[in-house]
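Complex shown without one protein chain; remaining protein chains in place.
When the chains are written out, they are named A and B in that same order, and each has its own residue count from 1.
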Amino acid sequence: MTKTLSKNELESWLGNILKERTLVAPRCVDDLTLFLPVASVDEIAFDCGNTDLSPKDWFFPRTEALFTAEHKDADIEITPAVIEQETVIFGIRPCDAKGIAILDGPYLADPADSLWAQHRAKTTMIGLSCSSPAPQCFCTSMGGAPFDSSSVDILLTEVNDGYIVDAVTEKGEKLLQGVELKESDVSGSVPSCDTQVPAEGITEAVKRAFDDPYWGRLADRCLHCNICAYVCPTCYCFDIRDRTEGGKIERLRTWESCQSKGFTKIAGGHDPRVDKGSRLRQRFCHKLLYFPEQFGPLGCVGCGRCVVSCPVNIDIREIISDVQELGAKVGEGSS
Amino acid sequence: MSENSAPLIIGFLCNWCSYAGADMAGTSRAAYPSNIRILRVPCSGRVDPMMIVKCFQEGADAVLVAGCHPGDCHYNEGNYYGRRRFALLRELLDFMGVERERFRVEWVSASEGKRFAKIVTDFTNEMTKMGPRKAS
Partner (left out) sequence: MASDFTQQIREKARELLEDGTVECVIGYETGSDGISARPAFIYNAADVERLVFDNTCTHNLVKYLLNKKAKSTAVVVKGCDSRALNLLLSERQIERDKAFVVGVVCPGIVESRWNERSEQLQKRCDWCRQHTPVVSDFMVGDPVTEQPPADFADVAEEEAKTAEERAAFWQQQAERCIRCYACRQACPGCYCTDCFAESLDPEWVGIRIAPAESQMWNTIRAFHLAGRCISCNECERVCPVNLPLSLLNRKLEQKVLELFDYRAGMSEDAPAPLITFKKDEKLGIAE
């Protein structure tokens, strides 16, 4: 038996949520679909596919103050940022939710990032199964699935006349308190993500292909903009700078990317990743080699945003295939 | 901006003519409103358009650039280059919603103290009438 909710019931439930908390959901703004706060349920784009930008903004905002500092008499008073607002994200896809969940690895490792921890604690994710994965999607190859409930608090799966409701975590159950769910024996059709990417053993292959001229040739084409990093749900690098205004100092953290020139520049002017090939390689090594080595899962969830957004078609799925081939070749050579 | 300082006008004055002109306004006791905050620059051609955009971005209501009359530039041609840049910049700013009236360029010589005072007075009055900028 499963529990279900009709579309109308879902809407009135979301309506109640947004009276007390910030409700963030996919919204169409001009020609983009973005996760934004909604003022009424009508604004929610229920039928959109993957949003143009990932929902990471709600856990790792593009710009966020870590603390503010101010002169108070002879002292300096430092006020750390505190996240008070309870937020509910509706309509997050399993791949995106997984992208957030795996970032607990770097961000909650000792010493834990206080802001990340607060965002995670204050945010409840209502996931929406992917009933029609897009051509660029490849979540199943990266260890996910269109109906994967492992990283959300509640998973909704669209069925004929409503949604199957699966309360995954305690936080999810709490949010569902007082909502009347119907018992039903419907089952959601299990969609599949058709694109298969040979990701098995990719970590070893990347290691073997590390010194291959392949990366330099690939970087010929790369423009080294930050699109891939900024649309990616799992790119979590940042820059920090202080900003003063009217005698007040804020320490700001903003998105940054390993693709930008000077990202690894150190005091004295040396830059260990000065050539474009090594910068581009870093992106893929981080996702496919360093991240799994340090934290377990692959650092890519297969949402396909970079595939669609890259202006020169640097396609991670193609790179995974190429690197597997290269790795196999190098493997043969050395054995 | 606080009420009494509005409108806030930033003035870039070239060292050789216009700044001396402003000085002359002072010594000849020609009064002008204190809304203008003056920055001395070596030449009107040194005024990078980025400085002007930055002024507006940081909340200025208007910007005045003043330099030597064409032909009188201390560096011979700085103001000629500046003139072209300012002509285009004013168009771009206006296009992006900073009305063209808010960015003024004037040629003021070292002997034109009274004229400088009049320019600043008129500009301030005009900006007061226009009111503060609507968006940043």
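Everything below uses one rule, namely that a contact is a pair of C-beta atoms (placed from the backbone, for glycine too) under 8 Å apart; a residue touches a chain by one contact, two chains touch by 3 or more.
As the structure is a computational prediction, the values presented were derived from the model and not from experiment.
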Checklist entry - Among the options A:T4, A:Q136, A:Q282 or A:Q324, which residue touches the chain absent from this view? => result A:Q136
Checklist entry - Where the complex has a chain not shown, which of A:E77, A:D220 or A:E293 is the residue touching it? => result A:D220
Item to check | Contacts of chain A with the absent chain, listed as residue ranges | outcome: 29-32, 52-53, 62-63, 135-136, 217, 220-221, 223-227, 229-231, 239, 241, 243, 252, 254-255, 257, 260-262, 276, 307-313, 315, 317-318
Item to check | Residue ranges of chain B at the interface with the undisplayed chain | outcome: 49-50, 53-54, 57, 70-71, 77, 80-81, 83-99, 105-107, 133-136
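The rule we apply is simple: only the chains that are shown with their structure count from here on.
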Checklist outcome for this item: Expressed in whole Å, how far the mean CA point of chain A lies from that of chain B is 48
